[in-house]
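Missing here: one protein chain of the complex. Every other protein chain is in place.
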Amino acid sequence: MGQTPQEWVVLNDVVHKAETFRNLQGENIHDKIVSNIYAEAESLVSDVVELTNIKKDWDHRIDDIVTSRIFGYPLMLVLLGVVFWLTITGANYPSALLADLLFGLEERFTRLFQILGAPAWLHGLVVLGTYRSLAWVVSVMLPPMAIFFPIFTLLEDLGYLPRVAFNLDRAFKRVGAHGKQALTMSIGFGCNAAGVLAARIIDSPRERLIAILTNNFVPCNGRFPTLILISTIFIGAGVASTYGNMAASAMVIGLVLVGISVTLLVSRVLSRTLLRGEPSLFSLELPPYRKPQVGRVIVRSFLDRTIFVLGRAVVIAAPAGTITWILANVYIGDLSIVAHAAGWLEPFGQALGLDGIIVLAFLLGLPANEIVIPIMLMSYLAAGAMLELNSLSAMRELLVSQGWTWVTALNVMLFSLLHFPCGTTLLTIRKETGSFKWTVLSAVITTAIAIVVCFLIAQGARIFDLV
Amino acid sequence: MYTTEETTLANLPLGRRGIVKSLDAEGIIRRRLLDLGLIPGTVVEPIRKSPAGDPIAFKIRGAVIALRLEEGHRVCVRPL
Partner (left out) sequence: MGLTYQRSAKRVLRANFVNSPASDYIVALAGNPNTGKSTVFNALTGLKQHTGNWPGKTVIQAYGNYRYKGKMITLVDLPGTYSLFTNSPEEEVARDFICFGEPDVTIVVVDATCLERNLNFVLQVMEITPKTIMCLNLIDEARRRNIHIDYKKLQDKLGVPVIPTAARNGEGLNQLKDTVNRLASGLICPNPRQLRYEDSIEKTIEELAAELIPTLQDRINKRWIALRLIEGDYSVIASIKKYLGSSTFKEEFEYGTDTPRMGCFK
């Protein structure tokens, strides 16, 4: 049996009858159905709900400030600044502690390998490649993430995110996008792939696509610590130490603002060219503020993030370290594979105010943004003298010795912020849009912008002799 | 603006409640507005504006829901 064509005929017949009836009725039947249901709900509520001395809630007063004409926008900036400052300041100490611990262990591993008489290549592969990359990712990535996320989750549980979307909708409307894009961007801080998925809250396909294509301009979990690291060692270190963290936070806020501006700009261009169309209906519920379970949220989200970052370190950073070490230590002629590739990329890198190794690191970092910095450092180390890289100042020394200037630092951060989405995000875009074309376009748009911006800055700095 | 003449939701001053008279929308937008509870006879109150003046948040059937001016203009109300 099953469904024979005969039964579809019956079905079509029924559809036809329903249509005739609807046309005869004249009035909108859907309206009647909805009104009927709501009327029923209303009458039930009046029967079973009783309100005694309604308490005036805090909500009202908090929202008066949070969405106020005067304080609304500045408050968002201040909150962002406080969150970053807490993250940067809070991460310093555990970061140093973890670095001491992990690089102390590295020495022990090295000694162990010596005692066992292991060949140099094995020591290089396992300790200088695999282990070191793991150690860098854990000491650099883990602390800021384990601090940022609990704070962010508290704001989320409190109910602040919809207010952000409420405040920013006007800007998104101007560029032909949807205010809920602000929510997808907030999720993007955690992971751009998740941000792309979150775009499902936007009903209209056109506006959803805009949100998907631009999500990458929010620095995710894997790039955010890179920005913090470079801001701290290049900007923060340039200022008196008490203000160092503030300067670094200001830098990171600046970058996030650049990301937001580029998002709006690209949204505007898309909605006037490839994705032209009418704005869809915008409706956003502002739920009441709810008191988060502070202790539980902090512990849970701290543990979640720690496990997440550690998991990725093991699954992605460790193998990437192994591979990079091989590439940096296998010689073809008198140059390593890395050196060959970097040499080939050097002119392009220089034009953007970067260098060949940086460009190579970004390319090899396609699977995951976390590994860009380890790849870069490992390649530099293989090229130059061996350094102990267990402190920020040592890292700064290494980078400066490789010819980094403030332009290099700035452009690395901008390139990180603007360049192509990571592999996971690209796959998610492919899945969500069902289109190869849009996936490629998402990589092309972002990378083109990254290249143009870096090029302009590098050439500007050269012309005006600022380096 | 303290009249009782029909106007649109977007024109209702903050704090002034109105009763929904009709919807000037068809198709999906009409269905969405109905889903939100904007059915003729519903009492609505604009409670706050975003810092840029648009969107506006309304109290609709117990929830606070923000709508852009465009949508607000699609809902005809009689001020109470």
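All chains are identified by letter, namely A and B, in their written order; residue positions are counted from 1 within each chain.
FYI, a contact is a pair of C-beta atoms (placed from the backbone, for glycine too) under 8 Å apart; a residue touches a chain by one contact, two chains touch by 3 or more.
Just so it is clear, the structure is predicted and the values come from calculations on it, not from any experiment.
Note that of B:32, B:49 or B:78, the residue touching the chain absent from this view is B:32. Residues touching the missing chain, restricted to chain A, are 1-3, 7-8, 10-11, 13-15, 17-19, 21-22, 25, 29-30, 32-34, 36-38, 40-42, 44-45, 47-55, 57, 153, 156-159, 161-162, 180, 183, 197-198, 200-201, 203, 284-285, 287-290, 292-293, 300, 304 (touch as defined at the top). Where chain B meets the chain that is not shown, the touching residues are 28, 31-32, 35-37, 61-63.
Convention: only the chains that are shown with their structure count from here on.
The centroid of the Cα atoms in chain A and the matching centroid in chain B are 36 Å apart.
Across the interface of their complex, chain B is touched by residues 30-31, 34-35, 38, 63-64, 67-69, 72-73, 166-167, 169-171, 173, 179, 279, 281-288 of chain A.
Those residues of chain B that touch chain A in the shared complex are 28-37, 39-42, 48-55, 57, 61, 63-68, 70-71.
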